Structure formats: C-alpha cells, structure tokens
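Removed from the display is one protein chain of the complex; every other protein chain stays in position.
Order of writing sets the chain letters: A, B and C. Residues in each chain are counted from 1.
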Amino acid sequence: MSSRNIQVEPMRRLAVEDQAVEIVERKGVGHPDSICDGVAEHVSEALAREYLDRVGTVLHYNTDETQLIAGSTAPAFGGGEVTTPIRLLIVGRATREYDGTTIPTETIALKAAREYLGTQIPELDFGSDIVVDVELGEGSGDLREVFGESGRQIPMANDTSFGVGHAPLTETERIVRSTERRLNTEYASDHPEVGTDIKVMGKREGDRIDVTVAAAMIDAHLEDMAAYRTSVREMREYVHELARELTDRSVTVHVNTADDYEEGAIYLTTTGTSAEQGDDGSVGRGNRANGLITPNRSMSMEATSGKNPVNHIGKIYNLLSTEIADRVVTEVDGIREIRIRLLSQIGQPIDHPHVADGAVVTESDVSLDEIEADITAIIDEELANITALTERVIAGELATF
Amino acid sequence: MSSRNIQVEPMRRLAVEDQAVEIVERKGVGHPDSICDGVAEHVSEALAREYLDRVGTVLHYNTDETQLIAGSTAPAFGGGEVTTPIRLLIVGRATREYDGTTIPTETIALKAAREYLGTQIPELDFGSDIVVDVELGEGSGDLREVFGESGRQIPMANDTSFGVGHAPLTETERIVRSTERRLNTEYASDHPEVGTDIKVMGKREGDRIDVTVAAAMIDAHLEDMAAYRTSVREMREYVHELARELTDRSVTVHVNTADDYEEGAIYLTTTGTSAEQGDDGSVGRGNRANGLITPNRSMSMEATSGKNPVNHIGKIYNLLSTEIADRVVTEVDGIREIRIRLLSQIGQPIDHPHVADGAVVTESDVSLDEIEADITAIIDEELANITALTERVIAGELATF
Amino acid sequence: MSSRNIQVEPMRRLAVEDQAVEIVERKGVGHPDSICDGVAEHVSEALAREYLDRVGTVLHYNTDETQLIAGSTAPAFGGGEVTTPIRLLIVGRATREYDGTTIPTETIALKAAREYLGTQIPELDFGSDIVVDVELGEGSGDLREVFGESGRQIPMANDTSFGVGHAPLTETERIVRSTERRLNTEYASDHPEVGTDIKVMGKREGDRIDVTVAAAMIDAHLEDMAAYRTSVREMREYVHELARELTDRSVTVHVNTADDYEEGAIYLTTTGTSAEQGDDGSVGRGNRANGLITPNRSMSMEATSGKNPVNHIGKIYNLLSTEIADRVVTEVDGIREIRIRLLSQIGQPIDHPHVADGAVVTESDVSLDEIEADITAIIDEELANITALTERVIAGELATF
Partner (left out) sequence: MSSRNIQVEPMRRLAVEDQAVEIVERKGVGHPDSICDGVAEHVSEALAREYLDRVGTVLHYNTDETQLIAGSTAPAFGGGEVTTPIRLLIVGRATREYDGTTIPTETIALKAAREYLGTQIPELDFGSDIVVDVELGEGSGDLREVFGESGRQIPMANDTSFGVGHAPLTETERIVRSTERRLNTEYASDHPEVGTDIKVMGKREGDRIDVTVAAAMIDAHLEDMAAYRTSVREMREYVHELARELTDRSVTVHVNTADDYEEGAIYLTTTGTSAEQGDDGSVGRGNRANGLITPNRSMSMEATSGKNPVNHIGKIYNLLSTEIADRVVTEVDGIREIRIRLLSQIGQPIDHPHVADGAVVTESDVSLDEIEADITAIIDEELANITALTERVIAGELATF
C-alpha cells in the first residue's frame, strides 16, 4: 500500500441527481469568458511546447489573466459591421531567458491566440474585429527557479490549494453540456446563423427540466425577422430532441427568451458573440474544469485555463480529481455519485497531497466497504501517475473549461 | 401569503460543521484579486452615487472586469523599492450621456480608485508604485434602456442567474475570516511590518483545525532577518490566541511556511502585496460575497464586486441570500445550518425570483415543520424589501468580497 | 487679376545648389518614423474615402499621432526571430456619428494599417511581429461642425499656419531621394536581403558629395558574414553608379559605416527595420512633405501625414506649395530656384491665403521682371484649383513623406 493520505468515506447527503432542485450552467466557446479561457489555455499549451523544444523543460509561466474588452457593432439583417473592435489582452508571466536562450514568449502567445481564434471564433477578423495584445512579465526570482531541477523529479506544489471532481454527471448536466457542444459543432455546420456564444442554463425541479438557451445569432446569415424566428424555432426543436435522448424526465426548452419581436429587440449579432456588444470577459470567471458551473456541487474558484500544468497545483488537482472520479465510476460498480478532493501542501511533491478525499453515495444495495479498496487503489494509481496528466494537458488533450 | 415561489426543505446532508473535512480560504484586502474586487466595488458605489446626484437614477454600468498587472520590486531589509510599477486597469461599461447630461464616468472611476487605494493599500504611492487607468465603454442599446423607467418600479432581472447564501458560519470559517480581518486592522496598527496581502487557509479534519497564514511582510519596517523571524513568531501567537477565542477544537497555526531562512527565501515585500512581484489579479476570482471561499458549500461563480446593484441579479441575489440566511439564524431557533438560493428569470421583477429555495439542517430536537413558516416569512419579507439592499450597497454598507 | 495676395520677389541669397555646404537626409519607408507616417496617411485616405461613400462628405478627423513602440529580435544569419513584438498605436480623432450614420472609424483604421503594412513592410507578420491598435477619440464640438457645410464650398482654414515648397531639387537631394527609392524597389526586388529601413544622408562640400547609407539587412537572406559583406559592397557599387547618373561632381558612397566586422557588430535584422530593436517612431518626425529633410531650406514643422486633407491647412499648404514650385520651374524658364510659401489665416477660405509668397533665384541672364507675371499666374491658378489637391490626396496620388 502507498504512503499517500487517501480517505474514502460516505457522502452523507443525497446524490445531486436525487435532490429536489438542481441548477447547471455552461458558457459556450464564444462567450467572452470562454474566449479568454480558450485563448489562455491555448497560449499555455504553446508556451509549454516551445519551452520543451528549446530548453528541454517547461519554465515558469502563467497566462491566466487574459482579459477581453468588448467592442461594439451595428448588426443588421443580411450583414452588419463591427464599429469598435474587441480588445483581448493576454496578461501573465513567462520566463524569457534560460541558460543563454531567449524564448520569445510574447510572439508565441500572439501566434497561439491568432491560431485559436481563427479556428474557434472564425467570424472575428483578426486584427480588425479583434485586436490581440500581450503583456507577459517575468515572475519573481523564487518562482523562476522552481523548474530549474531535472524534469524527471516530481514537482513541488506551488501553493496550498485544492481541486475537486465529480462523477457521473447528472442528466441535467449532460443535457446542458451536450446542448452547447452539439449546437456549436454538428448543428452550426448546417446553420451558419448560429454564433459561438451560446449560454445554456439547466434547471431541474423534481422531474421537470427547463433548458434555457441564449444564442447569439449572426446577421449575415439571416435575411429578415422571419428567418430569425424560424431559426430560433428550429434550434428549440433540435435541443428538445437532443434532451430527450438523454432523459426520460419532462423537458421544456426556451431559446432567446428575452427577445421581444414587437419591439425588434432580438439577440442579433454580427460576429456571433456578445463580446461585440459590451460584454467583457476574463479567465476563470466561467465554466469550471469539467465544463460546467454546478452550484449543487463543491467547486473550486481556481482558474484552470492558462495555468502552468507542471506545478500549478490548482490546475493539476482540478483536472486530476475529475479524471479520477470519471475513472472510478467507470471501473467500480455500485456508485451513484463520487466526489474527489485533493488538497495540496505548498512545497511538497504533488503526487503526495496533504489529503486525497473521496466521498461516495453508493447505490442503495451496495455498501461502501465492498468497494472502498478499489476506489483507493484507483486514486493511488492516478496520483502515482500524475505527471502523465501534465503531458496530456500540454498536448491539448484535456478541456479546461 | 405572498405570490412568491418560496420553497423550504430539509438539507439531507450533514451540516458543514459536522462533516469530516472542511476547507476554507480568505484572500486579504491586499491580495491582487481583492485589490481588484475592492477597487471595482468602490468605483461602482461612486458611479451609482454620481448617477443619482446628476440624473436622479442609476444608469447602466458594470465595472467588474478590473484587471491588475503585477509589477516588480527589489525588497531589502530597512526598505527596498518598486522597480516596475503595478498597473491596474478598470474595465467595464458605463453610460456617459443621459438626457443631455454628460456623466464623466472615467474621471469618477479614477478618483474612486485613488481614494480606495489611498485608504486601503496606503503603501502604494499612487501614480508611481501603481498606475491606474480606466476604459469604460458604453453598453449595448438594450442595456442602456433598462433604467430608462422610473426608479420607483421594481427593476427587471438582467439575466437568468442565481445567488446563494449560508448561515451560520462554521468555526473554521469564522477563524479564517477573523484572522485576516484582525491582522489587517487591530494587529497591523501595532505592527506596521504586516502587509495588507494576507491569505488565510483553514483546514479542519474532525476536531483538528490548521490555520495557514501567508503574510506579505514590509521591508521598511524590518531591519534584519531576526526582526522578520520575531514578527512571524508573534503573528503566529496572535492568530493562535485569536483562534482559541473562537473554538474549543485543537488549533495549529502556520505562518509563511514556504520560508527558507537558510536560503534567505522569505516573504519580504516592499509594498505589502504580492502584486508587486508577479502576482496578477482580477475581479471575482477571489472571495465570494460572504468574504470566503468555501468548497464545502454551494458557491456562485458570479463576480459580485463592481456590478450594478440595481438590476444585476447575480450581485443582488448573492448579497440578499446571505442577508436572508443570517437573519433567519438570528431570529429562528433550532437551525444548525441554512442555505438560501435565489434563482432569477430574465426580464421578470427581481422581487419575484423564479424560485427562492431554503435548505435547512435543523438541530436534532427540532423538526422543520415547526419553523418552516417563520423561515418562509423572513424570505418573503426580505424579497419584498429588495430595493433597500440596493441602497445599502450604494452607501457602501455591504462587503462584497 | 485675382484678389489674392500674391507676392513674388528675389531670394537675395545663393541657390542651395551654389552654397558651399549642403546637407540632405531621407528616412526610408521602413524607418520607424516613416512607418508611422505611412500608416497614418494610409489610414487618413481610407477614412476620407469611407466618409465620402457613407455620408457624402469628409468629416473631421486627424490621425497624425500614430506612435510606434519598438520590439526586440534575435537576428541570426539564415533567419532569426522576433522576441518582443513591435507595437503600433494609431492615435487621433475621427467623427463616429453623422446624421444617424455610424462610421466604424477604428475598424477602418485597423484594416487600412494592415493593408499598408502588408504591402510596404511585408516582412512584418501582422498580429505577431507587429501589434496594431487604435485609439480614435472624437474632436471637440467646434471642430466637428467645420464640415457640416456643403462640400461644394471652399473650406475655411482650421488654423494660422503655413506651408513651404521648393524647386527644383538639387543634385544632392535627387541623389538622396533616388538612392532610397531605388534601393527599396528596383534593387530590393533582386536583393531580398535589403530591408525597408534605409536611411540616406547626403553631404556636399563644394563639388564633393558624400552619400551615407544605413541599411537594415535581413538575416534570413544572408547565410554568413561573407554574404553580408558582399551585399554591402554591391549596394555601395549600385548607389555609386546611381549617383553618377545624377551628377558630374565627385561622389563617395558609404554603406553601414558603423559596422565592425571584427567585433561582429553589423546592421543585421530579422525584419528589415530598426523598429525591431529599440528604435521607436512617430508621425511627423521624419521626412518633410517633399520626402526629404533639408536643413539648407526653409521647412515646416507640420506633420503632413495623417492630417485631414480637406481643411488642415498645414497639410494642404505644404503639399500645394511643393506642387506650385514644381510647376513653375517646369513651365517657366530662367529659374535657378524658387521657394513658395503659403500663410493661412484661421477662419478664412483656404484658396485665399493671408499671403502667397514666391522667392526666386533667377538664372544669371534672366531678370525677375521678365517672368514674374507667369509665376504669379501659376500661383493664382493653383490656388483657385485648390480643392483638386484634396481629391488627389484622398486618392493616394500624392506622397506626404
């Protein structure tokens, strides 16, 4: 048995799926906060890869303070225009000099941001609809040294912090997540009028689920109000269909409920994101590491996106606890819900958290004793293998928001 | 009885005070995230007051995207210096024109920021240690109209969002909050070497409470390493004393545990905040509306600081739910813990939430039936009186972080 | 005869061509000051055209405060890289609203800058080697009204200012100008190693002309020091040849004289402009409207580039006086040198300057009396036709630096 401080205990509350009221939210990839998360994380991956290429080790950096300042537009059926550009400022720290090698951190960041935006938010014309700048300082002396050691060693935690993960997702959570994901991929490929800024709110009271979608519609692909109304109706039907695949509960779908057709007050945009019209954004203000905002569940305030995946313990533990929870419910039967919490101690190896704590709601016919050892073993194994997670983050294999 | 949708139900879990593991955190007033929260909220109050003075109603604004870009310093016993200034950028939206009156929003914001920093973080020489700039755009047309109506009416919710509050605080929570508050006031007045950036982490396992304090020490008031060590030791004793007033559990206090005296690697600063050395900050990334980060409790992701207190429902409901929870435990006996959640519906009057939901852990000898009516009545009354909360926020009477 | 106050008089000094010492300078298109001039002027043209398209008249704007903040690079034979991007900030004023029409001034400016840089300084990767942002405020109320009148009328001078032009160019001036122009076009097309930042200084003492060229060489097209030296030598020969086409005086050419081959201190760059390595720039600090800096001649301090060509009198009079001087020496025989000065009076029609003043050095066998009427007639005609100049500026037909 390992030397790790792993505790598994019963949850002593109802599984979220069984609670009376549940609230879930997801901000889509084009939401101003998500744009910041996405750019920050993409920049982070690019920096990590360049550091590995150039000096063989990931140097200190964090790019998690990216800030978006909204622009303004004049939307119009058939195609409006951007009247004031959106500004995106990538803020953070990154080591520029190592052993005689200069790493062009700001250039790397700008290229990564341009690439990300070009792929994910292609409606924004880079350099005119959105201006991206970067200000990467250098960290304090202490921080710069952290990674001076050989990459083989287990890094030390940079802070006293914690991460938390849950599994499985509830029906409402899966509906909310799928709604945004599928609208922004499958559905959008046939419906170019759907912007990337899709915000989905799920509320369940008992067995009634309300799904509320706020979707920024793109003016160039809508010729008039009738087309807009048709598009909203089709989206509602699509989401309803989608939800019914995921639940037997009763589902009601609302799309752009704040619209007032009489007044002509509708959610029409030129670029498909509310960033064009006064909605600012920043990293870490939106979705948690599992892609959702879940007030029924324990959450960490840590911004996961943009953080260094080598020793930033808040990032690593949030991602790892989610991975562990997923793996436990996949491999161990009889679990209705599990929550994994990992608490670090500053300066200690990250594979030895201060405490790794699993709280479990078992199925009614299962006792925790029967499965505790299996759960503990998985937690232990995942912690032993913690640096693999860093590699997957650098490779861009893990979503952070 | 009111027409409000108020639900009170049992919590079906252990009170946080009775759970096996509890984690609590508070970022002190000089933490980079808190500096942003504080400035954003102070700017918000100033704008609201000026709007009332000049046009008789609070116009649309939000200043909750304030961003801090860290500087650098060369700390030295006896007094170091700032080598690169901290930048603070106040970002948001605020209406500049109303009925022929121009409101100098940016000037108001700058003055409010200067005033706040001068009072709260006086070690920062305004304009050279910290450069404050502001970029307040104007919101979209729709948003600008929201407050065009008479101030008498109940505003409509600007979003589908929710707020959550808890009461009473646990012992660990009270210790964490008091530690930061008293170090930054009572203790600091006798110990000028204590900076404003005090981060407190509390961890309770069963009946053992660990309090970990990371306090930025100010070099000008410490002549050498011996003085530093003495100051750390005294702080530890002070916090220990303080904690014992608040609990009978066993308490261990750690102060600046990452220090390495041999290496001379200590938490010495010139300005008393880690913002001077590479730690960036932004609004809404730190403490929740009740001043704490509490992963054991349901939390909202909403940034409370800097939001318009008239119709920004995330702000209002977070503050109000906390107020309600506090009042319930003060006035109603037999409650071990209560959580209040308020869920809004966009476009509906804010005094009629979609659902107001109280979840209660009663004392073992009390049944919820006995007290449910009292709880419901308080919730109803507070909702009816919701605009009073807006006034208190504008008057600066409510803490938001 | 017209009512204009036109005075023609003898110059009472030697023609510059006959003076003992002459100094002339030209900053090439890739010099940081010229980059600012070029972007500012291209933005100006784009704004003027958009105003005409959208509202039928050119509204108030000036974009002549564009500022370049240098980056840093790590040049290396075979190809280096940009380590800190260059920043270009387009600053100025431009009217955004007119009669219910919104003109997206900042978007127009960004697109024009991107286009200009892509064409003229293609080595700079837009958005990563150079970050372009824009801050166009709105002018004061008075200024905004200036163009409220019909476009047919002659605009009123916006200031008390003057312009000055000279003709013909001296041999040294022609050599300096041709050197930069031909190196940056004809020669560069065969020599990709020659950057756009070519600064040429000409000095004539009596009949000896020294041409000093400082040319930023591009590392990607030079494999080693030998290649660099060869390229410098070839350039020197090319310039020498070119100069001999333009003069019979003795010519010495120096290229990159500050190089120290022993020390490896050479003018090697990654992007072909010194903006990459610490040389900032701004509008109006470099070449005058005739493309040269000519301390032997009367010069105006006015920044010509970026100014509104409708009523900015400094711009108009500098360009027009140069045009007049050119036309006079083309059409009137017997002139060794002419200087035209146009002095405006604020608030008066721009075709009626306070004084239009021609100072002439005639050929030794010609008296001013013989040609004065011809000169006066040309000045008068050009002033009568002044609005044609505005149109040519908007069409991009006139160089401003």
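General observations
What we mean here is this: a residue touches a chain if its C-beta (ideal position, glycine included) is under 8 Å from a C-beta of that chain, and two chains touch if they have at least 3 such contacts.
In this text, all values refer to a predicted model and were calculated from it rather than measured experimentally.
Within the whole complex, touches from the chain that is not shown fall on B, C. When you scan B:7, B:84 or B:247 for touch with the missing chain, the hit is B:84. Of the options C:56, C:78 or C:278, the residue whose C-beta touches the omitted chain is C:278. In the complete complex, the hidden chain is touched by one of C:70, C:222 or C:350, namely C:70.
In the full complex, chain C contacts the hidden chain through residues 7, 9, 11-14, 19-21, 23, 62, 65, 67, 69-70, 72, 84, 89, 91-93, 135, 137-140, 142-143, 160, 162, 164, 201, 203, 205, 212, 214, 257-258, 265, 277-278, 280-286, 288, 293, 295-301, 303, 341, 343, 346-347, 354-355, 357. Listed by residue number, the positions of chain B touching the unshown chain are 74, 81-85, 87, 96, 102-104, 106-107, 110-111, 114, 126-129, 131-134.
The rule we apply is simple: only the chains that are shown with their structure count from here on.
Same-residue interface: chain A and chain B share over half of the residue numbers found at their contact.
The mean-CA centres of chain A and chain B are about 24 angstrom from one another, to the nearest whole unit.
Counting partner chains per residue, chain A has residues 84 touching two or more of them.
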